[in-house]
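Structure below; questions to follow.
Note that this complex is displayed minus one protein chain, with the remaining chains in position.
Per-chain numbering from 1; labels A and B assigned in written order.
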Amino acid sequence: MDVTKLERASGVAVSETTTQPEVVPEAPPAPAPAEPVPEVSPEIERLKPVELRPGKALYRQLLPGVIQVPADVIIAAARKSSLWPLTFGLACCAIEMIATYMPKHDLDRFGIVPWPSPRQSDVMIVAGTVTKKMAPAIKLLYEQMPNPKWVISMGACATNGGPYTAYDRVLQGVDKIIPVDVYVPGCPPRPEALMDGFVILQKKIMAERGKIG
Amino acid sequence: MSEEQERTTGGEGERPPRRTPEMQVTKSDEGAAPEPEVGGVASLFREVLPDVVFGAEQQAYDVALTVSREDLVRVMEAARRDPRLAFDYFRFNSGVDYQAEGLEVVYGLYSLTHKHSVIIKVRVPQDDAWVPTLVHLWKGANWHERETREMFGIEFRGHPDPRNLLLDEDLDIHPLRKDHPLAEIELKQGENVF
Partner (left out) sequence: MTIEREFETVTMDINVGPQHPATHGVFRMVLTVDGERVVDLEPYIGYMHRGGEKLSENMDYRQGIGYQDRTCYLSQFIAEHAYVLAAERLMEIQVPERAEYIRVIMDELNRVASHMMFVGAFGQDVGTFGTAFGYAFRERERIQDLFEEVTGERLMYSYYRVGGVAWDLPPGFEESCRRVIRELRQGIADLDGLLTTNEVFIERTRDVGAIPVEDAIEYGLSGPMLRACGVPFDIRRAEPYSLYDRFDFEVPVGDRGDVFDRYWVRMQEMAQSLRIVEQALEQLPGGPILAERLPRMLRLPPGEIYQRVEDARGEYGLYLVSRGANKPYRLKMRSPSFSNLQALRDMTVGHYVADAVIILGSIDIVLCEVDR
């Protein structure tokens, strides 16, 4: 017995004494009865007039299996499932942002793809300290993004200046120039925290679906 | 000490006389030198430029020489060109604000040929803060001098490109001076940002 197992496993020709009742190919008989069915019959079935029952929505009777949802839910679900953040690293948080995109944490599975141009992106991740010299550029980038757009403020510096808040060339929070949707705390936030920020943003998009054009 | 004082001054009290540091320098010939007569690079400088007055002190790693503003270019040219010194590597240049005692410009130099280093210091008064530029000797001095100029308000006479480097171009503040205060924490959003 052991020998035959070994032989099978090793791929060497199996001796004739081995009985293989189940391995005999029995596949053809199963599809055989299905084939003679004439191909016109489903068409005929479909072309029959539907019996309309009063009291039930017409489209459900005509098109069974179709789900009815408001258009804004569909649009919001589509938007939240493919958020394209602007690749835009400012300071140390950018390293953790890159780490979040990279294989171990892999933001792609949320449908989140980094995009280098503001014209095609939906989300701006402000990852790092915003200085007053940089602030006009960030505001311009935000204005270049098409609606609807969201902003994630990543880390303490973008939220309120963080450790650098007491220096007068540092903007004390990016929310002084652009509206922020989600604040992610941490210095820097872990990749999990940024992912959580994205999940919160997705929930927010669903919750606010009626308000966004 | 109130918070504002602490923010602006940083240090406290007068500068006490320098202690004798433990000699743990990498160069063995500097190791045993006592405080008043610092050997090594300092004696080399005195040998090359016998008519210049140097104040020398031993830091933990380097010999720090204090020269006057008038001698700076001569000293630096000798440091760069003289084969006995041959300081070809420009480490850094920065300033220190000693408030009433003036501003100090600090240069760090290293010689890749002789493997020795030196710190050169120049003290200038607050209201007449200028030193000659050294860009013609080391190209690397360019940005360092621009940064020191904007941070401390020290003019580098003859600098080819004396614009702001790190701050906005039209800004005329000197953040690293001790009298430049830290920012107040703003609480309102969207007002008086720029």
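One rule holds in what follows: a residue touches a chain if its C-beta (ideal position, glycine included) is under 8 Å from a C-beta of that chain, and two chains touch if they have at least 3 such contacts.
Just so it is clear, the structure is predicted and the values come from calculations on it, not from any experiment.
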Of B:V48, B:V73 or B:L166, the one touching the omitted chain in the full complex: B:L166
Positions on chain A where the hidden chain makes contact: 86-92, 94-96, 98-99, 102-104, 116, 118, 128-129, 131, 133-134, 137-138, 141, 157, 163-164, 166-170, 187-188, 190
Residue numbers in chain B that touch the chain omitted from display: 6-7, 10-13, 15-16, 18-19, 21-22, 24, 26, 59-62, 64, 88-92, 94, 96-97, 106, 108, 112, 115, 117, 119, 138-140, 142-144, 164-168, 175-176, 180, 182
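What we mean here is this: only the chains that are shown with their structure count from here on.
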Length of the line joining the C-alpha centres of chain A and chain B, rounded to whole Å: 54
Chain A - residues contacting chain B, complex: 132-133, 135-136, 165-173, 175-177
In the complex, chain B residues that touch chain A: 167-168, 175, 181-183, 185-186, 189-190, 193-194
